[in-house]
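Before I ask anything, let me first share the structure, which is written out below as structure tokens.
As you look at this complex, bear in mind that one protein chain is not there, while each of the others sits in place.
To keep things simple, chains are lettered A and B as they appear, and every chain counts its residues starting from 1.
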Amino acid sequence: MQVSAKAIVPKTLFLEGLARCMKKTEVIAPVKMKGGDITFEPISNVRQITFDYVNDHDPLKRFFIPAREELFSYHFSGNKPVAKSPPQPKPRVLFGIRSCDLQGLAHMDGFFQGAFEDQLYWQRRQQTLTISLACTEPLDTCFCICCNGGPWLEHGFDLQLTDLGETFLVEIGSAAGRRFLEEWHVPCQSAKRKDLQLRQELMQKCDEKMIPTAYLAKACIQITNNRVREELWDEMGAECFSCGGCTHVCPCCTCFDVYDCPQEDGQGTRYRCWDSCQYAGFTREASGHNPRAKAKERVKRRFYHKLSYAYIQQDGHPGCVGCGRCITVCQAFNQLDVPAVVKRLRRDG
Amino acid sequence: MKIQTTCPFCGCGCGMLLEVEANQVISASPQRSHPLSRGTLCIKGWNGHQIIHHPQRLTQPLIRNRQKLVPASWRQAITLVHDRLAKLRDDHGADCIGVIGSVKTTTEEAYLLNRLARSVLGTPHVDSLVRYDHAPSVRVLQAQMGYATACAGILDIEKASVILIAGANPKAQAARVGSYIFQAAKRGIPVIHIDPRQQEHTPLYTLFMQPRPGTDLALFNALLHVIIARGWQDPGVLGISHLRDDGLQRFTPEYAEQVCGVPAHQIVQAAELMAKSGPGVIIYGTGVTQQVNGTANVQALWNLALLTGNMGREGAGLIPLLSANNMQGAIDAGLMTELAPGHRLIKETPTRHDVAEYWGSLPEKKGLTVQEMLNQAGKRIKGLYVVGENLAWAAPDTQASTKALKNLDFLVVQDLFLTETAALADVVLPACSYAEKEGTFTNLEGRIQRVRQAIRPVGACLSDGEIIARLAKAFGATFPSDPKQIFLEMQSCIPCYQQIKYAQLDQPGGVVWPAPGAQKGNGRCRALLGERRGGFYPVTAGAPFTEPPDDEYPFALFTGRPVFHRRTGTMVSRSFTLDKEDPIVTVEINTDDAKALKLRSGWPVKVVTRRGHLRCTLVATRAIAPGTLFLPIHHKEGLSQSLMLAALESESGIPEMKLCAAKLETA
Partner (left out) sequence: MENLYLPDLALIDRIVDETSDTKTFTLHFANKALNRRFSFKSGQFVEATVFGVGEAPFGFASNPHTPQQFDITVRAIGAVTHAMHALKEGDYLGIRGPLGNSFPLEEVTDQDILFIAGGIGLPPLKSLIEPMLDRRDEFGQFIILYGARTPADRVYKPLLETWSKRTDIQFLQTVDTPDATWQGPVGVVTTLMEKIKLDINRTVAFTCGPPVMIRFVIQDLLGMGFAEDRIISTLERYMKCGVGKCGHCAIGHKYICVDGPVFSYRQIKRLPER
């Protein structure tokens, strides 16, 4: 069956295909926890999937750079250490991922390639088929529209679904996506004009509902040219709780720390775990000297990385996709998230 | 997989999700649906989980064999504990045994430990480290309301029109509370901050009053004086006519200025803000309780709340910033020697009746407090059973308490790690972390929340509750083992828990006792007080410092908690990420004092008190007043506690841990 790049599938039939796939491959999808929180988990039945969510509180980067991950394990044979890489990850399907997270993934793709390719990241990445859900109903914290993070994407997905009511509009972004449809017998029909038109309308409506809150340009200029008043950084530094939440939930933040966990029998594991540039321990040197001892310097660092031209040029993208998670997660309520800081910088000279 | 549970690192009780992979907890993330934390965590919440798989976790029981602790089976360990305690009891009577419970274990476990101590071992000497932080709060609030608990919810802070913080650092000690105060300040709500040390958020507040350490009582009384003298009190307060005769006249703002060094006009301003802004929340911490005047201070704050009409309305009330995740639960379960379960005094007969129904019997009188047990170690107290507390470091005057523990005939310690206390024990029992068991924690506003098992126990660890139950069994008693069963039994003994249905605990944020409907944060005060208002009892005669600064030791040394730490750091210093946050011990000094002594920031110095000395790095700052020094507590590299006094306040038995005289030397 030849499938066109934009196809239309009844929702139930798409999910049946997913169910067939699930028999052979791990499928990770959004599920609702008891209290109402959304989390992505491996599922055993497509009925577990919830569509009643916009974006999950914790970013999908955890499926590519887990919060804690083994770098290698070791044991001793005599006095000789023997180190071993972790086992290869298995193939899986990530279903229901939102555009902003996918854009975050694209950001990480760029970061983890280059002169030093991060094999641990790429193994997971290559084993994962992404089926994303374009957004039609933004949250009031969403500002992807300001950061080219959504609400839908042109590329970067294997498959992108748009909910048209009874059917999904399926956009095929890669050969792997096409293979998924074929292998699991998802009955696709070419999208008709009216389908495309409906989608166009939905997109338009979504765009209109979206209140752009992060006018990045001025902030980028101020930061790039180091024109932000020191007093404003002082103020923001004093407000920050240094909880690290903003970086932990950010789909673009990748920093990690490394530590060893030895066991009594001489075996052990070296892990990496998420770290945060908002922590004082992040830059403290062995001598006790700390170049970013003050929260102010750390807040400044975070925004330099997110919004300076130097980084945008290097990464091809600002370090923000507009998912809005840093708004919800911040203890310094509505003061230090990206839209808030962008606004503060815009009003500052 | 993610498991929803309650953060165990401070009294806020934020909702968190633990991510589990191959029976290991690999991350914690915030619960968005939680009514209080609403999708946030502080640095401890995010990273504290690393303790669960720390390589130093105890994984099997240890028994002292000659000088060394050697691994043993659970049977051996439990039998040994039973045999030794039974023998001590036969030889010297039950009250030669002391039991010290934890403010971190679940309420169910606190309850079972209490039952074990009082009904199975039969000793009256059961206490917990509530003593060291909030004994004065328990004393005052229990006397006033019949409940030793906050009479406002954390969410009342959102509704308050004025906020007063005294002797507390909410941002560091209870970040979520700090966050709500921050939000209020940003909205323009007046915030009054009373503390000898300025904090990061202080500049955001309306008014900062910096009393000399230990002089808070005069300041609080001056606030009362101004309000009464100017007729600003809430018209509903009874007995106003005789208020003038209560000895408060002396506490004019000018007098208080002399005593505390706080400008008189600031005192008047604060009094006016408190009296005239509308509903107000008063939040206080160990800065005002760990003093010789601890009980008087809390009473004075109670008076202030009463006088300003802040008892029994929304957005108002008094909140003691309880310093551990389940300190409230420990109080609820009666893990203090003067209390029975349910906030009732042990000496009251009806209490003994309904508890005895389940327990069989319980002692008629209160026994010794933690500090008294330490003082009697080797004398009246021969055997000590310590659950989940690093007593050697938590107690003031570390050298003296370590020596006391060594004087015991028999010491059992139940913990996650080989703490300084466990290292002295005859038997060490390895306990499960919060991720390996079920139960409930009660946060600082009385919110009962589920703790859920995320992974199988590490090594051969057992939950504290299971260990206690096994020990009870060795003594021939049968304890309920299922957490729900324990909770139901507990409800019968704790009247204020009785309205709660177990299933309600499952909802996000659990249930605030006593009224399940009160969890929205309004009405806790009303639910607690009913028609009562509590009494206005001015305490005007403050005790003098036990150890005032003098020529030899010219500085007033006081202590506080850095954000990364919780209690003695047993847990938090074993989180890789938190441990690197704060590796260096510093002592703060006022910039002018530093100049006068020709000392600079970054220099190594020695803080010397009559009990010992501590090497640390100097930080010159304007955050504290001249004549004072500030040290972080329980720092693993430098125990401030080793320098502090063990002098006891007579009313509540809290040691005066916040303040003593010191001098600085170059190291």
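Keep in mind that, in the parts below, a contact is a pair of C-beta atoms (placed from the backbone, for glycine too) under 8 Å apart; a residue touches a chain by one contact, two chains touch by 3 or more.
All values derive from a computational prediction rather than experimental measurement.
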| item | value |
| --- | --- |
| Which displayed chains the unshown chain touches | A |
| For subunit A, the residues touching the chain missing from this view | 71-72, 74, 76, 79-81, 83, 85, 111-112, 114-120, 122, 226, 254-260, 262, 266, 268, 270, 272, 275, 277, 282-287, 289, 291-292, 297, 300-301, 304-305, 308, 310-311, 314 |
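We take it that only the chains that are shown with their structure count from here on.
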| item | value |
| --- | --- |
| CA centroid of subunit A to CA centroid of subunit B, Å | 39 |
| Residue ranges of subunit B touching subunit A (in the complex, touch as defined) | 1-2, 4, 15, 17, 19, 21, 26-27, 29-34, 38-43, 45-47, 50, 53-55, 171, 175-176, 178-179, 182-183, 186, 200-201, 203-204, 506-508, 563, 576-577, 579-584, 617 |
| List of subunit A residues in touch with subunit B within their complex | 33-39, 41, 57-58, 62, 66-69, 238-239, 241-245, 248-249, 257, 259, 261-264, 268, 273-275, 279-281, 284, 288, 295, 328-335 |
